[in-house]
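Notes follow the structure.
A selection of the complex's chains, in situ.
Going by the order they are written in, the chains are A, B and C; count residues from 1 in each one.
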Amino acid sequence: MKKVGILRFPGTNCDRDIWKSVELKNQKPSWLWYQDHFNPKDFDAFVLPGGFSYGDYLRSGALAALSPAMESLREANQKGFPIFGICNGFQILCEAGLLPGVLMRNKEGRFIDQWVDLKLRNQSLWSPVKINQVFRMPMAHADGRFYIQDQDYKKIQDNGQIWLTYENNPNGSVGDIAGIMNEKRNVVGMMPHPDRALFDWMGSDDGLEFFDWNLS
Amino acid sequence: MKFALKILPKTEVLDTQGRAVQKTLMSHGFKLTDCHVGKYLVLEIEEKSREKAREQAIAMAEKGLYNPLIETYQLEEI
Amino acid sequence: MTLSEKLKLYRISQSEYAMITDLLDREPQGVEWAIFSALWSEHCSYKSSKVHLKKLYSQSPRVLQSFGENAGIVDLGEGEKVAFKMESHNHPSFIEPYQGAATGVGGILRDIFTMGARPIALANYLCFGEPTADRMQELVDGVVRGISGYGNCVGVPNITGQTNFDKSYNGNILVNAMAVGLFTKDDPICLSKAKGVGNHVVYVGAKTGRDGVHGASMASESFDENSESKRPTVQIGDPFFEKLLIESCLEVMKKDLVVAIQDMGAAGLTSSSFEMAEKGGVGLTLRLDQVPLRDPSMTPEDILLSESQERMLLVCEPEKLETLVEVFERWGLDAVSIGEVIKEPVVKLYFKGELLTEIDPKLVVDHAPQYKRPYREWSLKNDSSQFSSESFKTPFNNKELIDILSDYRVGSKEWIYRQYDQRVGSSTMRDCSSPVGAVVLPSNRVLGVVLGCRPHIMRQDAYLGGLDSIFYPALELASKGFEPLAVTDCLNFGNPEKEEVMTEFVASLSGMNSACEALQAPIISGNVSFYNETLDQGVTPTPSTGLIGLKEKVENTPTSDFENEGDVILLVNLGSGFSSGYLSEIRGQQSQYIFNESFSSLAEKFKKMISLVSSGNIISSRVVGSFGLSNVLSKMCLKNSIGAKIDCEQDPWLEPFYQVVITVSSIEADRLAKEFNQADMKTLKIGEVGGDTLRWKNLNLPVSSIKESYVHSWSKSFPQLS
């Protein structure tokens, strides 16, 4: 069984949802507390769940990015471990500089909860899903407008770092971007919630594949 | 004319952001006795006369740029 | 200060003053004024409503906890229980809509997790004035952002709601929030009864500020021209802090570190401490100077009355205090012992060593006045001889229907619920777009949540409206296969000192109660909000309700929309009553109704509906509500953009008590219609799903126009909010 470390910051609120998602795919979840350092070698992969770490105060993800656990996560990144940030987790990864760009207030200035269709553009190191496949799942955020400077946008485009795009851009993200990865492709982040699309009764089970990591 | 509006939570009102930011900074070893988070608005007003522009800026503030129940503001020419 | 000035300041009446001096055997002094003012306020003491609430049907074998604690608890079996309650935050939301609504959500959540339940769902019942009324755009915006800002951040999904508009709410909006919490197998139920002499009284959470000092007594008064100057410091909600409080409180309860716990809500530390002592039949000593303060210049009176948010009071055994404090510290929260439980049943308040007062908590809690406010017997306004659907004929054609669908009262509320996180927790099966919200429980059963009370029916007849506040949402549950289990309510009325208001209060409560008895769904928690009145203009009597229902499995839950071309549309009759409805009100016609069904026979049919739905093959269902069949059929076209062809004699605008529209596959249609008929529910085939228009009588309307009207209704009336 693969061991998955789930980071918990004060205000994280999808932690238990991620726990469920990870268990559904027969992997072993453990909590990683924001104030504590951890040894990356004790795990196979890491997830930063959604929520409102520090209430989204100052900037979404900014205060969480300063936590001690994030120092260990940087170490994990250097060693090439898979790291997956969802929603607030994505915001934290950007604020921590582990992913390029930043997530700003939605174009219409409000929180939006709705279903979206996502297209997979490039493959990350460990996600198994197929290019151009379309996934349906919910998004729910106020700060989900992906922004990156022009020259950097070109760079991530050329490098194939664009992971997922919206079929109908709901929030004004540059290049319809819903998810990206780092250059080494081990760190990925996305705004929509695969953890809310696990069963038909939720409205879709397209999210399951996002927890089906093909870890070597 | 360009004016800036500095908006802060009233002192007697709980400043939720300030509380969280102060705590985080202090956990990183910074020594803070107080911390507040407010808004900073820059208004570029189409008006040559300083006096009139200032009046306009005040009128805008009062129109709803700040919430007098919980905030105070200061005006500054920039 | 003269006596009469003092009475005015503390909002204590002459006769109440006489009662107090009698109880104490002396004049009240110092902080005692503040204590009596707060605890004897309408808001805390329920002095005008208690005699009536006592009579409510509130017990059933499933009920583990009814009135008297922070929330009611129902046993769902299989080791699962739910706590739920609804509460109003009307006055604060009118003053500062964002913070008012936000702290309303925070308060109701605390009522739930104080008992040891993890909050799993929120719902909100809102009443606003006309869009053109003074401040209304700002109020709608602020309230919705407040609910969304708080609920989303604490991470509890908002799964259902109702929004009403009427001019009677122009000067008094209603903001009622409901929360549901879940206990799984090993979660303890925690109560607020203080006990154990020598145990610590521990203060947990945010520091105390001047927020909302005198708030409780203010909520117990009508608005007038001077309301502005009476404003206490606005209470600010911090959902981030609340989230930490939820996690840490649940943890200490689970670790058995808590003897009793109570949130500090209205009248803050005063009501929590006195109520905990009174319930436990013990006394407390409290050292007010040890309460963590945001502003060190606060007086003992300020400390006692502060309504600062996100605070808890709990009782803990001395040997467990250290562990308790450690848990809270890990979550970044302060926990401080501020007193002890004592044997003698008195609350002793100290400030810097000085004894401010010692009072028997019974005097302030138990002996609070109870008024039998004057009211009249209700005489039903239904006169069947007058009602005939013939006398009520409004044209029905494309233009009329578009007109109604694009009315803000009818059109889409998506602008509101799109701002709510409806799925955090990963258990939402039905979100706000469905008439019934639903979450899947760990046992894989489903919990349905729905709100009730249709103000336009209340305006027709308060007793009928009371019945309907239960029957209508219960049928919404039943039509999806949920068995209604229990009810919470929030009784929003005007000034109870007016006979008219009290008469409507009693009538609607009696209607609700009869319906609950018939359905065997007890009312187990709730809240009364009087004085929703500005300059003598009161709100529509609005007893909003929240019902929870249980369904054994996820499967066989009908959708609410037309799904497949060729499906057959059936109209199921559960009763034979009708109302001329919302349309007659809007059009200024005489409103009439007839309601003759016996409650027990209705309840019987609801049961059969549940069992028929649960046995499968019902593809979709919707209860026929305001604006009758025309509205419900239009709504069913929206989601999948499928139309229908209807052939039915019934007046399209009539509002039945009660009917359900269902769709079934054509091969099952006859069999199912027969089954419903055999179960005493007259069922007619009224049409077929298909095409891209809705066709009926003179109507032939493209589904795209229906959608357009329905969706654009919002931006038409709330141009600043889109």
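What we mean here is this: a contact is a pair of C-beta atoms (placed from the backbone, for glycine too) under 8 Å apart; a residue touches a chain by one contact, two chains touch by 3 or more.
Since this is a predicted model, take the numbers as computed values, not measurements.
Each kind of chain appears once in the view, while the complete assembly in this file is A x1, B x2, C x1.
Operating definition for what follows: only the chains that are shown with their structure count from here on.
When the interfaces A-B and B-C are ranked by C-beta pairs in contact, the top one is B-C. Per-chain CA centroids place subunit B at a distance of 37 Å from subunit C. We define each chain's centre as the mean of its Cα atoms; on that basis subunit A and subunit B are separated by 34 Å.
Residue numbers of subunit B whose C-beta contacts span two or more other chains: 16, 20. Within subunit A, contacts with two or more other chains are made by residues 54-55, 57.
Those residues of subunit C that touch subunit A in the complex are listed here as 145, 148-149, 152-155, 238-241, 243-244, 331-332, 417-426, 428-429, 440, 554. Considering their complex, residues 9, 12-16, 19-20, 23, 67, 69-70 of subunit B touch subunit C.
Across the complex, subunit B is touched by residues 54-55, 57-58, 63, 66 of subunit A.
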